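What follows is a single structure, written as structure tokens, with notes after it.
Missing here is one protein chain; the remaining ones are kept as they sit in the complex.
Let's turn to subunit A:
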Amino acid sequence: MPVSLLWAVDVYGRVYSLSTAGQQWEQCRDAQMEIKRVTAVQQCCWGIACDNSIYLNVHASDLPVRYQEETYENQRWNPVDGFSDRLLPSDRWQWSDITGLQHQPLDSFQLPSSSWEWEGDWYVDENFEGEPTEKEGWTYAIDFPANYTKDKRWNSCVRRRRWLRYRRYKAMDTWAKIPSQQTTLPDPFSDISCGGWEISEEPRGRLSLWAVSLQGKVWFRDGIYHHNPEGSLWEEVPLPGEVVQISCGPGDLVWAVLWEGQLIVREGISRDCPKGTSWAVVESPSPDVGATHVAVGVSVVWAVTKDSKVWFRRGVNSHNPCGSGWISMVGEMIMINVGLNDQVWGISSEDRGVYFRQGVTSSELSGKTWKAISVPRDGDRSHSSASASSLQSAGCFFCGEVRAQSVVSDVESDTEKGSADGASCLVTSASPESFVDAPSDPSDPAPDPPKPRIPKVTSDSFISELVSDREPGKPSKEVAPPAVVEEESTAGEGGVRSSSAGGVLSPSQSGAPLEWSNVDLEEAQGQQVPAGAVQDSTDTCSLSSVATYTLAMEDPYGADEHPLWAWVSGGGCNVDSHYQLNWFNCSLNMSSMAQSVQSMSLSVTPAQTAAWRKQIFEQLSERTKREMDNFRHYEQAIEQSVWVKKGTMQWWRDWKPHKWIDVHFALEQFSGPEGNKDGILFIYYNFYEEKKYLHAFINEVTILVPVLNDSKHTFAIYTPERTKQRWPIRLAAATELEMHDWLALLSVSCCDSRGIHGPPSKQAIWSTTCKGDIFVSEPSPALEAMPYPTPSDQMFWRQVGGHLRVVECNSVGIVWGIGYDHIAWAYTGGYGGGFFQGLASSTDNIYTQTDVKSVYIYENQRWNPVTGYTNRGLPTDRYMWSDASGLHECTKTNTKPPSPQWTWVSDWVIDYSVSGGTDREGWQYAADFPASYHGHKTMKDFVRRRRWARKCKLTTTGPWQEIPPIPLSDVTILPCAAQSSMEVVPLWAISNKGDVLCRLGVTALTPAGSSWLHVGTDQPFKSISIGAARQVWAIARDGSAFYRGSVSEENPAGDCWYHIPSPSKQKLKQVSVGRTSVYTVDENGNLWYRQGVAPSYPQGSSWEHISNNVRKVSVGPLDQVWIIADKVQGSHSLSCGTVCHRLGVQPMEPKGQSWDYGIGGGWDHITVRGNSMEPPRIRLPSLTDPLPALQSPISVRNTEVNGNPVGC
């Protein structure tokens, strides 16, 4: 799980973050100002600073926030000037937007705020609908609103071209003030909450930001997207009352607390209306005590009442945002925050520590216990010395130098809202009065004052501020502070001075912060002098006790050892129930902790390099030499015998009608003649009452494929013969565990018989199935031999733990994978994981891996003249809830996750991202069922459907480590020669949003690399491949190909894209580049070879069609070509997703001659880019002589292929 951050603010206004992998609070030193509250999401953190403005801290990412500005230059032809900017009066502007309605000259584009910068100057876009245009980028038409073409015709009277310029958000990792451009400023903000990113997947980065102003109004920030992190404007949201605090969950839950202590729930929040439509009122959990704080997640609501009690709301979900009832929880908190995965944090009212709710799972949302997060803060030492010095100078600290202490002045401005200067003076002069005695009588043991007289100190300056707000009208606000002063003196004169002063003093004595102690004596006074002056605000008093903190005199803790927290936000903190956090156990003994951490780590990774370990390995091999090597001819004491394991299973019988029948299953293992192990597999079955058996030699088994589905635990066994037939031995075990036991055993047995141990080699061929299983095969030198290569159906594949959609490698052992959820993973060098346990798995480089994918079902409706669209179809129609084909009924309730390994992690939601588009409710229309659907209703449409998606998650283990944080859709690694001395290996990737990225710092020792370098493109990309000599080819989402120029060691990202026209009328989807060969696959399954690629002309000249029914291609460092093919006919059956090998590929004949069929179907991906083993080749000098550059990849790399790329 990637590292993420928990944010918190202490009572001094300092912002800290705690990493999920860390063990200490890191102060956010960048903040020049004290922050009062923060609300975090994964990509950024919003805060309210002491100037009551809102600040945004966007976390730095390798992927920049860029915005593409575009404008069109329009010209008309006239006989005199030719094309010129002299347009007809009725024409559009010379510079306009795409519609021509908006006047947009280049200089009208301004940066939206000081947080932005221009990336470069304006330039002309020379790409038109996937086709390169002429040099100047003009597109021609007969007249303005018309169809444009890239070719000039005789009747082209007008032309236009597109200018582009990018601006970039530069205020990364810093608190940037959100400019308030509005004339009617919302009054100062007091609370803020960010969320709502799960309402819709697109547009990306969309967030809902809700803010509460001091006057109790609620504001919604509109227009926050990935490209516009600051949002555009504040919109006021009408309210039934005055709001104190608001909370917005990741989804559509928004709750707020009213002054009166009720809660309000926002209703009508949807994809189209993130602001929602109305409020519903929910009563406070306890009839007498009002709510003061609320926190919501995806489907949970937590609340805190005035008496610090914590409540959990039952039955909350997207359909019922109000929930059904309150449950009282243990613990007393002043605030609570719900983060990702509905995990909960709180700040205890007792000690102001941050607590984590343990045991929150999707099935037990309320969790189990509160656990204190007890980690030190960075700079704790310096802090303690600072507080010591402040103790010494306490007198001046609270008098003269108050102004210098920004924190204190911050509080003042809070209280006074920065307006009433005189009043703030009053406060400052008032506080010294009450505190200045502290140093004069520090040893005063101060007898325990009667409880009610202990002044309550507000936890948050806002509360008192809000309290003063409660008094109607402005004047009273300014009167409030003097009233406090009055109270002070009254208390002093009332003969209880010593005790009350003692109570007040304790914070200064202990060095505890006074800054936050906005002393609010109203309550104490209210009880003390029932008919006091401020009696009019009794309700205010009770409110002021809301979320207050009673200063316990008995424990004079220093601030340095006990941080006092004011606010916590876990909205960006990604932990779940089985995540191991190191936050809890370092409170007692730091040194022993450090020690044990060290010793723990000894048995984990550094153990690999520890001297003692190395020494044991050396001595063991010495021992082998000493005691065994000279005595190999001795007889072994124990003769190897046969070992049999038996079981019962079901077998998909070979003869028709095919069905599952019960069989006995036995594996006999024995030692072969040369000491190697071997075995035979027997399947005993009854054929018309006659006992028969089927057998397979273990050394002939080429692969064991688990085929988990929701009803059976099955696996398939292939031999070369079975692969030819496309008909494996299919077996089903009774339980998943049993299946895994057998698979692990058979797999070990197969590997033993072939002498395969340990991790895959660097040359290994990797592949993945459509189920996400990962297989690896060791190539023999003969695999690419000419003219008789090893048949691909004889390749032995073994499984590696983990779950991936794509895996890519190169020959120095760098392997990357991408999961279905687009998360990138780097191979750790281990083997096993998953169901492989014990000996079939390495131990110290196996990690937890998760993957998430969506399951889709369709809701189908037919139109009838009476009721319109209903779920009543014709008798001949498909199921009203079905799969994509319509043949199988799939309802929301009966649809299960794909296999028992998967569990649901979300509810069913409408999927709007269907090809063809949808209407606002997600419907797609068509004339009849099986037809092509479109996103809007027409007169001819009688049926409609919409897609529902539900996410499920799988957790497994494997030799993979996550590479956060950018999700990827494709990755490619430079194929190196076998004995390559290349240090830093070029690795390129496409983010799942289509950005092109270049990874820096990838070496054989650090395969994960260090950081991304963003490579600008004018449109999103989808496939990329880097071949020898750093030839980078990529495919854009519109199906066009690009070649990247000038990529070199010094300039790893190259300098410009060259647009390569696609094969006519085809949209390309994938590219793979080997030593010199460039192959692409288009969306119709055609495989294309790029002709004319030469060192001097790396872009090549034209596409040549090679094959159809191709799904994917992988070209290796020897220019070997492997594909995943569809529709491969075997002798028994047809298979889709089959691994195929191009035969006859030679330097002079890079296109090869025919296909050889290997393992399949159900294969999704293959990479042969690690296999740089030169096959034993019959040397024909005449073949290699004319092309010396092609003899070996090394010589190719040495020639400066990209020195001067020819522009196209």
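The rule is simple: a residue touches a chain if its C-beta (ideal position, glycine included) is under 8 Å from a C-beta of that chain, and two chains touch if they have at least 3 such contacts; residues count from 1.
In the analysis below, contacts and distances are computed from a predicted model.
Novice: Tell me the UniProt name of the left-out chain, picking from "Autophagy protein 5", "AP complex subunit sigma", "Syntaxin-42 isoform X2" or "GATOR2 complex protein WDR24".
Specialist: In UniProt, the chain excluded from the picture bears the name "Autophagy protein 5".
Novice: In the complete assembly, which of A:80, A:330 or A:637 touches the absent chain?
Specialist: If we include the chain that is not displayed, A:637 is the one touching it.
Novice: Touching the hidden chain in the complete assembly: which of A:32, A:369, A:615 or A:1051 does that?
Specialist: Of the listed residues, the one touching the omitted chain is A:615.
Novice: Looking beyond the chains shown, say which of A:844, A:1083 or A:1149 touches the absent one.
Specialist: That would be A:844, which touches the missing chain.
Novice: Looking at the full complex, which residue from A:626, A:692 or A:872 touches the chain that isn't shown here?
Specialist: A:626
Novice: What is the set of subunit A residues that contact the non-displayed chain in the whole complex?
Specialist: Its contact residues with the unshown chain are 589, 592-593, 595-596, 598-600, 602-603, 607-608, 611-613, 615-617, 619-624, 626-628, 630-631, 634-638, 640-641, 643, 748, 752, 758, 829, 837-839, 842-844.
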